[in-house]
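Shown here: the complex without one of its protein chains, the others still in place.
Letters A, B and C mark the chains in the order given here, with residues in each chain numbered from 1 onward.
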Amino acid sequence: MSCGKKVSNMQKKPNLSVEIGGIHLKNPVMPASGTFGYGEEYAPYLDLQRLGAIVTKGLSLRPKAGNPTPRIAETTSGMLNAIGLQNVGIDAFIEHKLPFLREVNTPVIANFFGNTLEEYGEVAKRLADIPEVAAVELNISCPNVKQGGIVFGTDPKAASEVVSLVRKSLDKPLIVKLTPNVTDITVMARAAEEAGADALCCINTLTGMAVDVQSRKLRLANKTGGLSGPGIRPVAVRMVYQTVRAVKIPVIGVGGIFHPEDALEFLIVGAKAVQVGTANFVDPAAMISVIDGIEQYLIKAGMDDIQQLIGSLEE
Amino acid sequence: MSCGKKVSNMQKKPNLSVEIGGIHLKNPVMPASGTFGYGEEYAPYLDLQRLGAIVTKGLSLRPKAGNPTPRIAETTSGMLNAIGLQNVGIDAFIEHKLPFLREVNTPVIANFFGNTLEEYGEVAKRLADIPEVAAVELNISCPNVKQGGIVFGTDPKAASEVVSLVRKSLDKPLIVKLTPNVTDITVMARAAEEAGADALCCINTLTGMAVDVQSRKLRLANKTGGLSGPGIRPVAVRMVYQTVRAVKIPVIGVGGIFHPEDALEFLIVGAKAVQVGTANFVDPAAMISVIDGIEQYLIKAGMDDIQQLIGSLEE
Amino acid sequence: MKNYATKILSNQEISPGYYRMRILAPKFGADARPGQFVMFRVQVALPPLLRRPFGIFRTGFLPADCDGLPPKEYVEILYKVVGGGTKTMAELHAGDKVELLGPLGRGFDCGDIDREKILVGGGIGLVPLYMLARALKQQGCSVRLLMGGRTRDDILAVTEFERLGVHTYVSTDDGSLGEEGFVTQVLERKLDKYPEAEVFACGPMPMLEAVQAICTTRKAPLQVSLEALMACGVGACLGCVVKGAGHSDEAPKYLCTCKEGPVFWAQQLDWSKLGEEEGYCEGCHS
Partner (left out) sequence: MKNYATKILSNQEISPGYYRMRILAPKFGADARPGQFVMFRVQVALPPLLRRPFGIFRTGFLPADCDGLPPKEYVEILYKVVGGGTKTMAELHAGDKVELLGPLGRGFDCGDIDREKILVGGGIGLVPLYMLARALKQQGCSVRLLMGGRTRDDILAVTEFERLGVHTYVSTDDGSLGEEGFVTQVLERKLDKYPEAEVFACGPMPMLEAVQAICTTRKAPLQVSLEALMACGVGACLGCVVKGAGHSDEAPKYLCTCKEGPVFWAQQLDWSKLGEEEGYCEGCHS
């Protein structure tokens, strides 16, 4: 027994590092945009250096106020949000949020959006100049804000346009985040790939709605909201599976990851990395458990590199 | 106290009856196709006469074997199924299942599908001749069987074609059941309405997938399956809300209804009736609680007719 | 056959990872036949969403309490902790509310009263055999239980069979209890001695396959109790099917484990394809 323990203690730690569009991540686990603020908010609860990357709340050219309240509603194993992309804007991000992130030895991925094609291009240009931003994540899929991308994210031509423009505006690694609210996600995935995306991120929230039956009013001021959380994971896994098989660029899996096993599902079907969203609210250390759990799984499975796990689905 | 009780006992029961495409239902609650067998299976557990209608498992021209196993997998607040539309076929339905249903004083709605356009037409013709079938529900949305309708359900032209053909083949009330796996459900809803549907039913299951991380195999032999259960309700409510506002014909709401409040959400946004699916497996008397709960809600709200509730959303 | 909204009377660990739960169930015993099962609703809140199927180990009555109330009738199940649902069950206490659907399914055919009966149980697969043994003993049959498991911990409730007057033979893969080796070796010896015996088996799929092979060679009638993933337990969802004899991709023959089983005659099944996906796979559980 003690012998067995000794062996496993001596065992070399498996290599968890992955590359996404040219940036090197110490492990494949990062927060999902909008669920982790600008990193600082969660600093008291977990060691940010342990994360593969930090993904910011969606940024826009100017500060954005967001939607009226109520903005959130809990549903069975999920939550609806209609925050409306409230954010400090690119200037305040640079002035107030970056100094903190600069001190953390973890790559920063800036999630961003625009209200028009031109705005997308302008934010991209601004982000191009920020050395601390290792990569950008282009949100063409937010279902909450009418101008916030829903048109881009569900129409392959519009998506192609915005991705091309952003591609021209900056030469950092470009991750395009896709919406699940489409008939065929592979069409959108290929459009983004052809337009120059270095990686894809699937999925953003599913559009949903909830009613307060006592007042007979909708539970969100914005009427519809984005559904996230454990309930959507099967849809996310399916879309990642399809997307991985439709494109050559890496895919980041996101949707309902709470436990290590949830992340493993995405990695096994071929995601190169994963994002944890709603789970951060419930358990601020969820990402740490996910990282540790992946490592333990690799050890048990006798794998010394996470590459052996990624896409290891037996079909 | 006892006085209060007396009053509520003396109160007239509210009217729960609704009309869907010309057929009269004593209340708006019925099982969702495929979750209630042919009625008989659940007869020991609830009084079938109390239901608004009985909806059969999807029927096809010839018996259908269905998919290999495993066919089901539980996910967080949901289940995936890839039954593969196993059914006895229309002949065996008439011979073995109808005699039982004939004795139940509840309208029978026959859910059906075909593998080709022609087959859809032929099943419809067979159903046209069965007097016990009060209405038919056309499944153009099953995500599990490659030929089982996915093409029809996601393309407005194909949907229009199959609905038109079925419309010509029978003159019973025709309910068209829509898939949620589309970018814009209102496009499909309008296509079905224009092609002659008398009512719509939203939603069928969301396409999902789950991985067994120990064996690194998919948990369903069919790879993908249909996600149902409480987790999908917000998506279903949103789609019913949108559909009700896009068409003039009645809409039946389905997706994740377990409790009376869940059904109320659908009715308040405008569904004229509701179907209960996965909940039957968990609580065979779920539909009875839903009916009783709706009645109690109407009494409390001082409504004497369910019409006052339907579409009563305050916006 | 009904849904019991009831409560737990007791829930105890009987061997590492194995539990025995007694659930209050008035008038259940009169309906239940050997080999039937129940669909257990773990808790009123989710998860787990779906009910879990468990064989009926036995039904019985608790002796009247000092409270002067009449004796309480119960259903007893034995379960092994393998995943989320059973883990939650292990944490339940006396008095907790649960729901039970049953008795469900087709049980064992008791066979020819004059022939020797051999019951083969592997691990938790022993569960449906107790009611069967009791019924057979009541008919006056000679009954033998061959009970196998990986280690001592997997050998359950054997003394309870002995109290019925059943001859029991224990074997474990590691020899930690009884004979070292597979239960199928014991079966071969017993069939040598009692070639006319009828066989009833429940356990992991590799064991069932070996038992089937032995019984086919020796032309011993065999009934097996299978497991499958189940959503409804009543024949409505068609999730629990197993491949029947003569099954092919072109002409599939699916049988419903919940309604046409869980007990099948060996010849009803397509053994060449059974082990692939269906049945109780103890290996997958760990």
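Following the convention adopted for this analysis, a contact is a pair of C-beta atoms (placed from the backbone, for glycine too) under 8 Å apart; a residue touches a chain by one contact, two chains touch by 3 or more.
Just so we're clear, the structure is a prediction, and the values are computed from it rather than from any experiment.
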**OP:** Please pick, from A:P70, A:G89, A:G293 or A:G311, the residue that touches the omitted chain in the full complex.
**Re:** A:P70
Subject >> Among A:E19, A:E41 or A:E118, the residue in touch with the chain that has been omitted >> reply: A:E41
**OP:** Pick out which of B:S33, B:S60, B:S77 or B:S160 touches the chain that's been left out of the picture.
**Re:** B:S77
**OP:** Mind listing the subunit A residues that contact the chain we can't see here?
**Re:** 34-37, 41-42, 44-45, 57, 65-66, 68-74, 76-79, 81, 83, 86, 214-215, 221, 229-230, 278, 280-285
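Everything below uses one rule, namely that only the chains that are shown with their structure count from here on.
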Original post:
What chain lies farthest away from subunit A once each centre is taken as the mean of the Cα atoms?
Top reply: C
Original post:
Relative to the centroid of every protein C-alpha atom displayed, which chain's own C-alpha centroid is closest?
Top reply: B
Original post:
What is the distance in Å between the mean C-alpha positions of subunit B and subunit C?
Top reply: 35
Original post:
Of all the residues in subunit B, which ones touch at least 2 other chains?
Top reply: 76-78, 215, 230
Original post:
subunit C: which residues touch two or more other chains?
Top reply: 46
